[in-house]
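Just dropping this structure here.
One protein chain is absent from this view; the other protein chains keep their places.
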């Protein structure tokens, strides 16, 4: 798994590439929590994720809850079919704000 | 492995997706030999190949030789890094005409 | 074809860095048996979750526990069996969490049950045994 972060106005866009699993989700968790402190909004690009397991989904739920407590925004975009299927299997898609493109994700504020 | 074929002027463009191996290369071989009869030029797009083994490389060599016998053109384009590495390991890259883009591949006649 | 059926056996440490090896094999195995792309992903996920549970719960995230995995093509589909020598699961916690809620946890055992046709957890003299099967016909 590779993570890259860039600024887009006041928001931060985080891009993840590769597999998010029990081995790599702690890294993702740390990066997301750190960056949530640095901006009012995080937009997570999931287009290059080949695989995500329930520890990855759990990480996203934790970050979402933390963002709500801090009055910040945490949104997802670019869900690949594989990611969409895992979201479906875990029945959690409804709790997230999900967009098709980065533009839409950033425009949502 | 998926194969799709379309016309581009007098030439035919063949696109292969997925893995070319002992199981799938006979299909590729048949398709290429058939289409070589139908056009003066075949351009093979290798960009979506994830894997190719020596039976795939051998297939390409056979088609190249057949094209030369028939005074036709057989060119390759869009070699992914994985494909390039297998070409290197098999030391056969020099016998093929290789282009970056479809445009260049079709312009070579 | 009356020849041998495919079977795989992995002997692996309870280290998450080996999970991609199992995932790499199980998806193509499911495809070779006959499942489509989305079932292959679901099966991969289910097995990965079962392994992750052994690492986290049976071995409490120690990386040096022993896990044995066997996958085989059966007459009507796929069978996977896992064995570990760690702490036995507390049966009352398996699929105990309600689904469709927003808690970050308790998802794994539901995924396994949803994806596979049969799932069992057994205590044996050799260790904790997990067996799951899936028939080719069923679409999830």
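For clarity, chains are labelled A, B and C in written order, and residue numbers in each chain start from 1.
Keep in mind that, in the parts below, a residue touches a chain if its C-beta (ideal position, glycine included) is under 8 Å from a C-beta of that chain, and two chains touch if they have at least 3 such contacts.
The model shown is predicted, which means the values in this text are computed figures rather than measured ones.
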Displayed chains contacted by the hidden chain, counting the whole assembly: B, C
Residue among C:63, C:88 or C:123 touching the omitted chain: C:63
Interface with the undisplayed chain - residues on subunit B: 19, 21-23, 51, 53-55, 57-59, 61-62, 64-65, 81-82, 85-86, 89-92, 95
On subunit C, residues whose C-beta touches the chain left out of the figure: 1-15, 17-18, 20-29, 31-32, 63-66
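Everything below uses one rule, namely that only the chains that are shown with their structure count from here on.
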Interchain centroid distance [CA atoms averaged], subunit A/subunit C, Å: 26
Distance between the centres, which are taken as Cα means, of subunit B and subunit A, whole angstrom: 39
Touching two or more other chains - residues of subunit B: none
Numbers and ranges of subunit C residues touching at least 2 other chains: none
